[in-house]
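The excerpt is restricted to a subset of chains, each kept in its original location.
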Amino acid sequence: MAGNSFGKLFKLTTFGESHGPAIGGIIDGCPAGLKLDFEAIQNELDRRKPGQSKIVTQRKEPDTVEFYSGIFEGVTTGTPIGFVIHNTNQKSKDYSHIKDVYRPSHADYTYDKKYGVRDYRGGGRSSARETASRVVAGAVAKQMLNNLKINAFTSSVGDIFLDKPYQDLDFSKIESNVIRCPDEASAEKMIAKVQEVKKQGDTIGGTITCVLQNVPVGLGEPVFDKLHAELGKAMLSINAVKGFEYGSGFCGARMKGSEHNDKFNKDGSTQTNLSGGVQGGISNGMDIYFRVAFKPVATTLQKQYTINSSGETVEMQGKGRHDPCVVPRAVPIVEAMAALVLADYMLLDKTSRL
Amino acid sequence: MAGNSFGKLFKLTTFGESHGPAIGGIIDGCPAGLKLDFEAIQNELDRRKPGQSKIVTQRKEPDTVEFYSGIFEGVTTGTPIGFVIHNTNQKSKDYSHIKDVYRPSHADYTYDKKYGVRDYRGGGRSSARETASRVVAGAVAKQMLNNLKINAFTSSVGDIFLDKPYQDLDFSKIESNVIRCPDEASAEKMIAKVQEVKKQGDTIGGTITCVLQNVPVGLGEPVFDKLHAELGKAMLSINAVKGFEYGSGFCGARMKGSEHNDKFNKDGSTQTNLSGGVQGGISNGMDIYFRVAFKPVATTLQKQYTINSSGETVEMQGKGRHDPCVVPRAVPIVEAMAALVLADYMLLDKTSRL
């Protein structure tokens, strides 16, 4: 209930603060018999880790995952998979300057008011560091979904938009540049934009588009746990996310029914896909695609005035190694959360018929 | 797990198809000691019911709720509140023409594929009729939250946008017109737009904005059950919803950190509120506001080609009494779901400290 679990049957529970000894989690409900590729899991972690390029934070965290249970001779046993990522780079002193300070548009104030106590080091539990555990679990989920294709990519940075339909993109090129945009021309502009704001000591927002392909028909649990509602919650639970739309999204709200309806082909597929692969909360076999909005990172290197816990005005300035744009590192997180939802709903669907 | 429950501590489970004998639900976890105003509950139902104006469906459903339990001498007892709304207008024969037909952009196809069987009458469980039960429960939740202000309103219909910040609106005027837009000039244009598409036998989408005021600081359960993530899921679970954004939303993705950060006042309030009243998934005491996108209703009165369960092309035409625009009737549903989330998170927060 306290909000640190995700999923119903394929269930991830995470723990850990950014500057404690370790973060980690437990995957409960991963079916037995899945042969794991540990290199692929570490690879996903590496896509998320700091320090991987010039346009992300230069913090060094190796982020090596250790599995403690639930796997025997490389195969899942049906018992809970416990895993831990030790925090090797806990420079707690870096954060002493914010001990009593509520940083603007961070969660310092709200955690303090809710709990009456907070671990002020680096954002504590509210730090995006927690998402490393999601990436581990998502990588396991991806392996369970081996026939499905889950591809996320950066579709905008500030005002730079990737203006092509996803069908015209080559997803194999997502990793070919540091911004994770599969269109090289757009990627270059985005990277330049990030470098520009970085120079200013500023940060910038962006969007990620995610496409799920080869999803079987029938995933989704009406009426409250519609597939797209759970995907939406999954995405909105990621740090810095401000919006979610799928299929026609907010554009659909401007359309007429005669324009928006997806005509069926005889095989049950549809000629258009404004529905975004989901009807009535249940996948229809077409591509599922959605877009996620990320606000700019709140920590800038510019001087700001704010308050401390005594209600006094104080001056503060972000230090060193923060992300000027969170979006490229969030790409594997979006994929991980999508994989967790799909794995969970695959298992749920196993019980829908006699 | 099968998706018909919402909430953790203040929990609603609903049942019922559009053309069965009744729909209804159980509210489990409503605290004891709440004196209920039954007229206010019925009033919310009346806001949602068909036939209330010229721009919504002309079906007649009185939608009278009967409470069967959990209330003694007008006061909640802490035991589950069972309620039923009898379907008095089950014209099943109206739907015989779609028995084997998969209507475009409806859930006929996906329910059939998922369950291998479906109640084809009027959409069965996928009908928006189910939301009447949500409105009942939301009305109870609203009474539990008596100091909070929950106001939703129509903020666009097709390309007609209400172009004022919500702070400039008088929420007491929401009910003063049939489109439920508190700005009279915008409302007139929206109504004209709906009447125009109605004449064409067509339908149109729109958006609803919702503002939650006087929300106490501290609601929200990090990290997966962030307050806005649960609000997002709640909204995305409503029929026809395609998108959700809160605070700066998708616009926030185009901004810089230096523009986006909300500066603190000494009392912990903020000078701007691009955050939308939530920081790190926890309410900060500022207004929470969000926007929800609704696609156009899939049932038009125009002739369409589609397929049946044998994969044959068939011609179909929507009949009679459908909504040309779902948005005005969805306003109380959005409020109801917001109330359910807030009530639930109020209870959860009671357990966050010793």
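A and B are the chain letters, set down in written order, and residue numbers restart from 1 in every chain.
Heads up, the rule we're going with is that contacts are C-beta pairs under 8 Å (C-beta built on N, C-alpha and C of every residue); 3 or more make two chains touch, one makes a residue touch a chain.
What you are looking at is a predicted structure, and each value in this text was computed from that prediction instead of being measured.
Shown chains number 2; the total number of identical copies in the complete complex of this file is 4.
Following the convention adopted for this analysis, only the chains that are shown with their structure count from here on.
Averaged C-alpha coordinates give centres for chain A and chain B that are 26 Å from one another.
Listing the residues of chain A that touch chain B in their complex gives 1-6, 8-9, 14, 102, 104-107, 109-111, 113-116, 125-126, 130, 156, 158-159, 197, 200, 202-207, 217-218, 220-226, 228-230, 232-233, 236-237, 239, 242-250, 252-268, 270, 274-276, 278-284, 293-300, 302, 304-307, 311-313, 348-349, 351-353.
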